[in-house]
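Let me begin by handing over the structure; questions about it come next.
Every protein chain except one is present and positioned as in the full complex.
The block that comes next holds chain A.
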Amino acid sequence: MEILDKLVNVALIAATLRTTAPILLVALGGSFTTKAGIFNIGLEGQMLAGAFFAVLGSIWTGSALLGVACGVAAALAFALVFAVLVVSFRANEVVVGLALNILAGGMTISLMKAIFGTRGSIVGQGIVGLPKVQLPGARDLLGSWASLISGFTPIVYVAFIAVPLLVLFYNSTRLGLYIRVVGEKPEAAEALGISITRVRYIASLLCGLLAGLAGAHLSLGYITMFTENMSSGRGFMAVAILIFSNGDPLKVLAGCLLFGFADAFSLRLQTFGYPSYLVLTVPYVVALTALFALSYRARPKIIMETLASMQKLLSADKSTEPGSKHPS
């Protein structure tokens, strides 16, 4: 029990929220493309580009906010290239996504070398990190629980506020509705004169926006540095979450909290000496199990007639025969 108390406490929950934020943001970004019917495996690359250019922007301008803007712009550029290739030229979305991921990885490394003359990571160099927002009055109201709502960087708040906003967006705005229609029933969109191309471009760019924010959070949030391949698979985790949440914001949140919690928890466990490589597998095992269970439930069902159903069908069939027609 003592160990459990040390493991599970307010600090752990606060840590969970921090680790959840970047996955949540990038997954919410991916929810736009998922809902629009695009399988976007390029989230990882967009996020990485966002992280790198956020650092670059913050060094050049000396402003964390402008740094974030640079990161977002870079991710948007990636998203635009993705949209041009996938939506306009109908290239295979997996191939394009993978290519852009590889491009982001390689490009950040070579730019790092060209600009800073280093490999591995950029530390210091005048990077300005994001400020932490201390909510006034939080400490008075909640005491030690205040760290659950106060003291995060702005992007964490953006990530969590985005969830209800997206719910509203998909249910009650025209664009949100059209994104869903384009993804679920493109032929319905076409029949109604909704431009599939336009909607998919918009969805791709919205995705780039959030993926860029997520990247900026990685490099300017709690640690102000950039390292090679800094996104370390978070974009792929987001893809996994998107596949079995179908892009629904609330389910995305649940999935991200699971991953975020596992992240924070395993960091904790490691300090207690449990082998991290085993602990880190837990969320993936959970994801695989969930996918298996979902697909097992969705398997096609075989119909067998019963005595009752046959009788019903025969009598329904009789009533259409000429003897008994014109029922009313």
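Just so it is clear, a contact is a pair of C-beta atoms (placed from the backbone, for glycine too) under 8 Å apart; a residue touches a chain by one contact, two chains touch by 3 or more; residues count from 1.
Keep in mind that, in the parts below, contacts and distances are computed from a predicted model.
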item	value
Complex member absent from the view - protein name from UniProt, among "Glycolate oxidase", "NADH-quinone oxidoreductase subunit F", "Cation:proton antiporter" or "Guanosine import ATP-binding protein NupO"	"Guanosine import ATP-binding protein NupO"
Interface with the undisplayed chain - residues on chain A	168, 171-174, 177, 180-181, 184-185, 187-188, 191-194, 302-305, 310, 313-314, 316-317, 319-322, 325-328
